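Below is one structure, written out as structure tokens; the observations come after it.
Only one protein chain is missing from this complex, and each of the others stays in its spot.
The block that comes next holds subunit A.
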């Protein structure tokens, strides 16, 4: 199952945090900063999987001697993807398929792009409720329920109109922050298509 879904920007500021277990705010923050450290040190052309951050590694090594069954419960995979200024992170157990998770992130970003028409980081800040709603249409309680983009978008729209960003706060104010994520979507030539 998926243990957490995180989005943060290039400075490590969280834009979306969703933990599928109840976790103290301070621990959440520590985990985010550990993952951010890992992610920001990646060389270009690296793979989309991170080694376990110390916070998770400490607990998973202690269970290494346990049965394989126990291990399927332990978060063991950190998948990330970078779009423009944003990092999308999925922490999951070994029951998820790593390559499919990369696709899942892609679906999520594409869905946001569809909802916001050319999504950028500012949209996420002003509409982080929509961000949660979109994720809620895809993942419930750590289990993926939908990977079809049409249905995801329809599901979010059914909950009400998606607010656009305020006009006076448009991209001019955004500066460096507002790099379009759409640019990241150009990389359609991926080898795998999990959907």
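Operating definition for what follows: contacts are C-beta pairs under 8 Å (C-beta built on N, C-alpha and C of every residue); 3 or more make two chains touch, one makes a residue touch a chain; residues count from 1.
FYI, contacts and distances are computed from a predicted model.
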Options "Trafficking protein particle complex subunit BET3", "AP-3 complex subunit delta", "Ferritin" or "serine C-palmitoyltransferase": UniProt name of the undisplayed chain: "AP-3 complex subunit delta"
Residues of subunit A (touch criterion as defined above) contacting the omitted chain: 1, 3-4, 13-29, 31, 41-43, 45-51, 54-56, 58-60, 62-66, 69-70, 72-75, 91, 95, 97-100, 102-103, 125-126, 128-129, 132-133, 136-137, 140-148, 151, 155, 158-160, 166, 169, 173, 191-195
